[in-house]
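Below is the structure I would like to discuss, written out as structure tokens.
Note that this is a trimmed complex: some chains were dropped, and none of the rest were shifted.
For clarity, chains are labelled A, B and C in written order, and residue numbers in each chain start from 1.
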């Protein structure tokens, strides 16, 4: 951490502050110049509160040098983490595709889609039972009966199931029934929920918030890991920008950036990023080429009658065409597609 | 709602769609031009799913004409709503100031600050017992004992208390002990929490999310109102932009915009918007001049040692100076300061 | 400037870099810790290229401590700068209002509006002769004949004229005929134009770019000042964010921020920020309350038939009502309205 002192601070005041830092076990280096003193702090600075130091009366500015995260930090864990669910593997050179409808609507629907995406090469089945909707008047998901249908589809196809948790009171149920627990973009900083899923034994798929930085995203993973669950998959799904043509702006740079900052696997959701089915394929291809470890794709057997997100869902036929291209591109990027 | 048909759609296909809309009780007007047909739908279109219609095979684009909210809509409720808590009143020409520390830290701290802000003219006391923090390693608030201290400060000063709920499992406790229940910016679209506070009898202070539009914000209020609680105060606290000098960018336009769209009262949090104590006063003045119904200000008796947000907290002395200016400006804007 | 060395850099490599900085006349302080060395550079670091230093093979990161601007920097020029044009004064406690139509359309129009805004208290007349339009098919302004009409309106009313320059080839004409030369938001980083207006003797009104930071904005002022023209007025006119209800998002924090960073006067354009005439008044009030030194307001005698920006223009009557409120608020903020 670097501390810039206000111009004209007296030597004795600087000495007091330096002693304070040294008493906390930190090494402190001092740079004196005309009208400006800079302190360099080295040691375990993660627990130092940058805001508190910046409130010291003689401090002009504080700048962090080290990352504020430990468990998710690649510096302390250089090899890629791999998340394994049934036969599926995400990370460390393995690439898996998660596919399925936005929301579970009926037994026929979820089972038919599950069979279809399995035969096209998906390794996991997605489907929402509890849906976060902007309007209280929109379909809110089937709830628990939807979970039961997902379990039925799992039994029929063998595909592990991925579904979103929205309420900490549901943790026990999800721990029992679900294979991968999704935390949605709007809940990325719902810290009570993060602490709860941190106590679970199931892998957590953590979506990036609409306008959260890479560092905030990793800090939310750190919440889950600090609570005991190190099986975290990060999922880029587009950020909010001024551009309104697309539903969100897919930030492909997040893939190499997160890979450098963290050892956690990164997958991409091109369906939510685009918001339009015809843009899913180019964004999926871009994500693979940028180095992601998996995809999560919305597939619906009858998009015009989907209860939500029909406009961004692929038909099983279009998904099958996409998977042929995924199969060709993944090995070219040095990864193995698990199906 | 306006539906643009794809160029070249056959007349019979248009007729099928038109019949479908009319069967739902809507009036449909048809504009035929060279290579382009436009349908205008009039009636109760709030429950129509814009995404679903846009998936119809012959539809090019759908545009909403009416707002997707009812209970919060000024069109159906032209007079200002007023939220009353003890002697405090917010909205409809009444202006109240909420003040207090970011987090409750000790009995001495919260009681001293409460006395100070009361004597300067605050009508409500804020203080966090449960704190949403970006890092799992930061102080997370005192929890329930913090709530007890807030109640003690209320008893001593008579000021109603405002504090943040982060977990739906806390609803019963908050219903019993708290006067105004705050939903923080990061939870603005935590829909399970919204539904829960919608069942409470206490007023809800709903902060705008970091990157949520006016419409999304009102839709979150609509969640609370649809669940039965119409006592909602909206709070603008700055949005996320590319500018990094300020912690957030205060969006003063939100005040006249929300006033036009909704009858709900709007207050402003200049402390979180600025992120720097010296900027609180000009932003507070700007907010009043733009027409807000109240302020929520962070005040700490010892900012350099505050457990959080010290850098944006006013000392009681600075808060007192600010209140003198507030007292002068509020009546000039045609409002009455309640103290 | 602070230079963080890569972990494990050899002592001799650090010594070479330190010597290099000392040879450039800088004081260098060294902080050695376990696995991390930090260099603090003090002296004239404005001309150091942060990107170049960060390319040194053993450097991990470089952070700037001092601002990269000199002439616009309040540190080196603590008193407010005041720009004087005829009787109008902007800055240093003086507040002036600039008003007029988006574009000059005819002799009758510009002269009528000029008389109106003068009698309501405007100190300068604005009007566009050359208009930056998103579409090549929109009205591009009257051009040079428009300038002549502005001069005529000046002669009739005595109001100095403010108009936008878009082309460096026009500098001579503007130097001769115009009182305040406006550089528009889209040209804030048109560096060839900045250099050209930097050679002029007339005050420059520099609008903030749609998505430019405070520092970039001041750097553009620095371009003009470095070329010899220190009469620069900064104008906040709203930034681009995700919110689409307003044309732009007025950033009122820019006012106190710029006042702290620079000695230059800051005015606000609520018309372009709002994009809707009914929002001009609350934003204008907010800007004054936040401490700005002036306003620039679009006024048109017949907004529905304005050739551009009619929807955000006030009628002379509405402008007169606004000015009454401006007259009341400006002295309350400790400033003097010049009319």
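One rule holds for everything that comes next: a contact is a pair of C-beta atoms (placed from the backbone, for glycine too) under 8 Å apart; a residue touches a chain by one contact, two chains touch by 3 or more.
Quick caveat: nothing in here was measured; it's all calculated off a predicted structure.
Enquirer: Start from the 3 shown copies and tell me what the total comes to for the whole assembly.
Expert: Of the complex's copies, 3 are shown; altogether there are 4.
The criterion applied here is as follows: only the chains that are shown with their structure count from here on.
Enquirer: Can you name the chain that lies farthest from chain B, using the mean of each chain's Cα atoms as its centre?
Expert: C
Enquirer: When you average C-alpha coordinates per chain, which one falls nearest the overall C-alpha average? Tell me, please.
Expert: Going by the distance between chain centres and the overall C-alpha centre, it is B.
Enquirer: How big is the gap, in whole Å, between where the Cα atoms of chain A centre and where those of chain B centre?
Expert: 27
Enquirer: Could you state the distance in Å from the CA-based centre of chain A to that of chain C?
Expert: Here chain A and chain C have centroids separated by 39 Å.
Enquirer: Based only on mean CA positions, could you tell me how far chain B sits from chain C in angstrom?
Expert: Here the centre of chain C sits 32 Å away from the centre of chain B.
Enquirer: Residue numbers in chain B touching 2 or more other chains?
Expert: Residues 211.
Enquirer: How about chain C: which of its residues touch chain A in the complex?
Expert: Touch list, chain C to chain A: 2, 4, 27-34, 36, 38-43, 61, 63, 65-66, 211, 240-242, 244.
Enquirer: In the complex, go through chain B and note every residue touching chain A.
Expert: Listed in rising order, the residues are 46-47, 49, 51-52, 54-57, 68-69, 132-138, 140, 166-169, 186-187, 189-192, 210-211, 216, 219, 222-223, 226-227, 240, 303-306, 308-311.
Enquirer: Touching residues of chain B toward chain C in the complex: what are they?
Expert: 211, 213-215, 239, 241-246, 249-253, 255-257, 260, 273-274, 278-279, 282-283, 285-291, 328-329, 332-333
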